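To start, the structure itself, in structure tokens.
With one protein chain removed, the remaining protein chains of the complex are shown where they sit.
Letters A and B mark the chains as written, and numbering starts fresh at 1 in each.
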Amino acid sequence: MARLDLETVATRTRDQELQEGDRAATKMSTSGGLRPATEPSPGISFGEPLFVLRDLSFWYGNKPALADVTMAFPVNRVTALIGPSGCGKSTLLRCLNRMNELIPGVRLTGEVTYHSQDIYASDIDPVEVRRRIGMVFQKPNPFPKSIYDNVAFGARVNGYRGDMDELVERSLKQAALFDEVKDDLRKSGLALSGGQQQRLCIARALAVGPDVILMDEPCSALDPFATLKIEDLIRELVEDFTIIIVTHNMQQAARVSDFTAFMLAGEDGAGRLIEYGPTEKVFTNPEEQRTEDYITGRFG
Amino acid sequence: MAAPVIILRATGRVARRQALSRGSRWVLLAASLVGVGVLAYLAYDTIDTGASRLTWDFLTSYPSRFAERAGLRSSIIGTVWVLGATIVLALPVAIGTAIWIEEFAPKNPLLTVVKLNLANLAGVPSIIYGILGLAVFVRFASLGPSILAGALTLAAMIIPMTVIAAQEAIRQVPQSLRDGSLALGATHWQTVRHHVLPQALPGIMTGIILAVSRAAGETAALIMLGAFTFIAWDNTNLFEDFTTVPIQIYNWTVRPRQQGFQVNASAAIIVLMAAVLTLNLIAAVIRERFRHE
Partner (left out) sequence: MQQTLYPGGPGAVHQALRKRPLKRRGEFLIMGMLVLCATVSLVTTGLIIYVLFSESATFFREVSLADFFLETEWQPLFDPVSFGIWELVMGTFNVVFWALVMAVPIGMATAIYLSEYAAPRTRRVLKPVLESLAGVPTVVYAYFAVNVITLQILRPLLGNDLPIFNSLSASIMLAVMVLPTIASMSEDAMASVPRDLREAAYGLGATRLEVAVRVVVPAALSGVMASILLAIARAIGETMIVAIAAGSTPRLTLSPLESIQTMTGYMLQVGLGDAARGTIDYQSLFAVAAMLFLITFAFNVASTMLVNRFREVYE
């Protein structure tokens, strides 16, 4: 389907969000149990959470980066993490697939569960975690290989035995890139435009067969038109995947997300969760003065 | 009538200082050209002396007591053998060491020791490597002054500089590439094998080619091993005695001047320099070609 009127699409999704948020809230009040131990922001609730964070704190060396974050992420929704630079939102994202461990001298306390499994338990393999929790980075980082090999790499190293051509095509279609590149899959991934590169990175992540995609400011290096295409894609992907997106751009958070978490660094430099709720509510009727200040552009 | 004119032209002391500064440019330029000038003159002198001797016969004849019959055949073959064996021995060890240091080594005092040790080994004079080879490979391991002993010695000599070049190349690989691969559930080794190494390969190749060109010109270490025998056959295996082009140059240089061996030395220098410059050129081309990607 050709998406000519992006404005309408964005509006429609926002309406959907509102209804779904209400529905989830209703369901929550009856089902009870699955809330995090300490409720960070009353009024947010949904069914079975995918991730649950309890008292998550994180340090780079002696520098605290996150303090006591407790929150849950819903399945098949887009959750946006917003906040000024240095508020710990990217760090939080990287805690969800253990990418943070690659930096020497980091320390983590608290708990992160994925489908109720503690992913930092001693017998859990971070490599297995990462192949189920995909990630897309701030700057498009396709491998300096062909488009085909970019998509096939993850599946290959994970021992995929099916029809590779079919997987590549399916992943590229899911990432809304196939029509643009189908004539020459042997072309280098680096020869694509920035927006295409980022969609290639999304296709690459999808080919591994994750159920979550973490996106770390995926549009910050892209022009407005490429950004809209990615946002469109996010709304499509959320039918099948859970998406958690870090963004600097508040309009983007408002356009694509179902839930929004606002973070802010304290005086010690550690990021804290300030407010978390359905996007519509956070943007129109925030509980916290600091959230309102940030959203209305009074600081940050 | 005369409006006050502000003169910005230098006068007096300032003018002298400026003149001195302008003059210094030419003095300094002249000094910078000294090295280039020496190189150019040496090249001219060698070609002038040796070019006439540089015939096909010269390249394909065995050494001889008579200058006009002597040639480089056995030393060229010996050089190719010993360098080939050196590359086979040094390359995997050097790349393995660099990968371990840059990618896998725990950041602890042992790593610091390994790094410091490499830096110091790179500064050890080549003749000391020759003595190591003499005591360990030639005598203790009873390899004699063979191609294998020579290659082991040269490998020990070039591993440190190759490791340092390979480390540099691996460090240049952007972290985003590693992140991209790891986030797809590739293991650290798969990431290194499929992304870091291919990306660092041009830099590693440049390093190894420069190191091999150093080994190609090495003389002292091989003489210490005892690789100074008269070879009038073609080498066929690693356990034979050998000679190399630089050893042959040394040999001809120290002969009594009247016998005409100096012309042979010049001709052999043309051959050696052509080989070394070709290696350096290849390294430079690889570096330039991959820098822009």
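We take it that a contact is a pair of C-beta atoms (placed from the backbone, for glycine too) under 8 Å apart; a residue touches a chain by one contact, two chains touch by 3 or more.
Everything numeric in this text was worked out from a predicted model, so none of it was measured.
On the side of chain B, touch with the chain left out of the figure occurs at residues 14, 17-18, 20-21, 24-25, 27-29, 31-32, 34-36, 38-39, 41-42, 45, 49, 92-97, 99-101, 104-105, 113-114, 117-121, 123-132, 134-136, 139, 156, 159-160, 163, 187, 189, 210, 213-214, 216-220, 223-224, 226, 228, 246, 249-250, 253-254, 262, 265-266, 269, 272-273, 276-277, 280, 284. Where chain A meets the chain that is not shown, the touching residues are 50, 75-76, 114-117, 119, 123-125, 128-129, 132, 209, 211, 240-242.
Keep this in mind: only the chains that are shown with their structure count from here on.
Per-chain CA centroids place chain A at a distance of 50 Å from chain B. Contact residues on chain A toward chain B in their complex (touch as defined above): 97, 99, 102, 104, 127-128, 130-132, 134-135, 137, 139, 141-144, 153-154, 157-158, 201, 204-205, 208. Listed in rising order, the residues of chain B touching chain A in the complex are 107, 174, 176-187, 190, 194-195, 198-199, 293.
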